[in-house]
Structure formats: C-alpha cells, structure tokens
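All protein chains but one are shown in place.
This part shows subunit A:
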Amino acid sequence: MTSSIGNVASLAARGAGSVVRHVRAVVNPSAAHPAAAGHSASGWLVVTVFVEPSELDAAKLPAPLAEFGDRIEVRIQAAPGGKGTELAARLRDRPRPGGALSRLSGQDPEAGLRSALRRAKQLIEVGEVLAVDPVPHGERTATPGGAFLEGWTKAAPKGGVR
C-alpha cells in the first residue's frame, strides 16, 4: 500500500517537475535546455564580486572573460543587501549541460566559462589569480586513490561557480 502511494506520489512529482520546466521555458525563452543536475535552466553562471556595479563594464571585461569574445553573453547587476555586484555569463551557443560526473571531472561544456568567471572575480577583487602550483611535496607513490585525487585536483579549479 505504502509502495503504491509512493509510486503515485513519485509519478505526480515527476509530472509536476516536467510542467514546471515547461512553464519556465515558456516564461524564459532563453532556457533552451531543461535544467540538468546542479545547472540552472537559463544557462547563466554567476559570481558575486564585492565591488560597486559602476566598477564593472561589460565592454571591458577581465581577460579570462574577454577571451570568450562574442561566444558569451554577460549580465551585470547589483547584488541585494550591499553584497556587491552579480557578474553572470553564459555561452551564446549553449550545448546541452553535462551531467554530474562530467562536471566533477571538469569535462562539461561550461567548465572553461566557470573557470574564467572565477578568475575574473579574483582579478577584480584581489588583482591576481591565486596559484598553488608548483607546491613542494615528497614522493608521490602510484596508488588508485592518488590517481583519482590527482584527476579531481586538476578538475577542481573549474568548480566554485554555479
């Protein structure tokens, strides 16, 4: 009985989710793809930068974003509560968002843009992009765990932006 109710509820929830996605796509025609895990339907990736909106100019973006040229759209707006300025970017020719695994491995189509946004934020706020390597370390023994962590560490700088 419980299982049956659960199935019905699950179907209803999935149906409702589908309707919400559809409505969202109609309300916001820029939402070309349904939302993927951890990914907004509109495709905007955003960082909040702790400067006044007047200090950012979409025509004079920091180098990591400027390098994208016409391939990205940029939106700049004040963050509420004096939290600075929301700097958003999305790819004009938006590919279907990658899944959670491709995102974790830094292989998803937006990985480069996320990295660029994060580096742009650092350039605006601090004036430089923080680098950790080359870091002093001892002998790296070859283990499956070490290889996994090395791969994740290479992908990790492309995180930190949603």
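Just so it is clear, a residue touches a chain if its C-beta (ideal position, glycine included) is under 8 Å from a C-beta of that chain, and two chains touch if they have at least 3 such contacts; residues count from 1.
Throughout what follows, contacts and distances are computed from a predicted model.
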### Task
Have a look at "Ferredoxin", "Spore germination protein (Amino acid permease)", "Glutathione-dependent formaldehyde dehydrogenase" or "ABC-2 type transport system ATP-binding protein" and point out the UniProt protein name belonging to the hidden chain.
"Glutathione-dependent formaldehyde dehydrogenase"
### Task
Tell me which residue among A:Glu52, A:Glu67 or A:Glu150 touches the hidden chain in the full complex.
A:Glu150
#### Entry: Those residues of subunit A which, in the complete complex, touch the missing chain
47-48, 50, 83-84, 104, 106, 118, 121-122, 125-128, 130-132, 134-141, 143, 145-146, 149-150, 152-153, 155-160, 162
